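Single-structure report; data block below.
Partial complex: the chains shown occupy the same locations as in the complete assembly.
Chain IDs A and B follow the sequence of writing; residue 1 opens each chain.
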Amino acid sequence: MSAEARLRELGIHLPDARPAAGNYIPFRRHGDLLFLAGQGADGHVGRVGDTMTLEEGQAAARAAGLNLLTQTRAALGTLDAVEEVVRVHGWVSCADGFTQIPAVVNGASDLFVEVFGDAGRHARTAVGVWMLPLGFAVEVEMIVAVRDGAGGAYRHAL
Amino acid sequence: MSAEARLRELGIHLPDARPAAGNYIPFRRHGDLLFLAGQGADGHVGRVGDTMTLEEGQAAARAAGLNLLTQTRAALGTLDAVEEVVRVHGWVSCADGFTQIPAVVNGASDLFVEVFGDAGRHARTAVGVWMLPLGFAVEVEMIVAVRDGAGGAYRHAL
């Protein structure tokens, strides 16, 4: 089943694109690699293990992942142009002594596997950080490989 | 206008290359991607929102960006060999509760757009971190795409 078909089956509607918080663009394509800028998620603000529970952190990671899918579709026209998710970085604002950082970032990783199947499985690094832009609890970024022949390079849209 | 011409027009003189702080090299080229090591900037030490103001943080980011341009020129011979800036990571040592991390990293991003124009616009992730090497306030790294035919791969210089 295609990624767009899976999205529909799962009843997932991707959110609108968030405005950039600074002087950057949401993605840059180079050859068949698409580099996506880090995404947080509006309303998911706080520190996991302190002002937020693990479950709230996972929801923040999933929401950030949805924002990444929104940008991926904007870059490529369709999620079906994704060959595979190559690498994910997950940054978690967390309490001192909070070590369940991987479980938080699974909120995004699980989403990618739901949508892309095995092609959504990725190399990943998860880190607990001090503060995130706008006070976000979680920020996620990724590199995606694009299928041969899929168009939509951002540079052409500038 | 070429990037080197813009630099001259802006009156920017790139600093000398800083020595590496550890057992690494300042860049590694692979195909037409140039991976640059993270750069801080000497004299820009502290914590933004605590011992440094936002403006001082932005100056630190710009200075780190200049150090990246120095290394880019060293790698490629000329900044005119840059096709585009693909991705930037900005790490900011900041106070608890400081959320203007994107505005700090703009100090580097604005520089890249000044010098390269639209080709300097990049996917970016900005994170507030606990501590940086040598006590730097800001560290910035980037991946740059190299124009077809541009030489200067580091591996050949070893």
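Just so we're on the same page, a residue touches a chain if its C-beta (ideal position, glycine included) is under 8 Å from a C-beta of that chain, and two chains touch if they have at least 3 such contacts.
The structure presented is a predicted model; accordingly, all values stated were derived computationally and were not measured.
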Assembly size in copies, with 2 chains present: 3
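In this text, only the chains that are shown with their structure count from here on.
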Computed distance of Cα centres, chain B from chain A, in Å: 24
In the complex with chain A, residue positions of chain B that touch it: 32-33, 84-88, 94, 96-99, 101-103, 105-106, 109-110, 113, 118, 121-130, 143, 145
Touching residues on chain A, where the partner in the complex is chain B: 21-28, 30-31, 35-38, 89, 91, 129-135, 139, 141, 155, 158
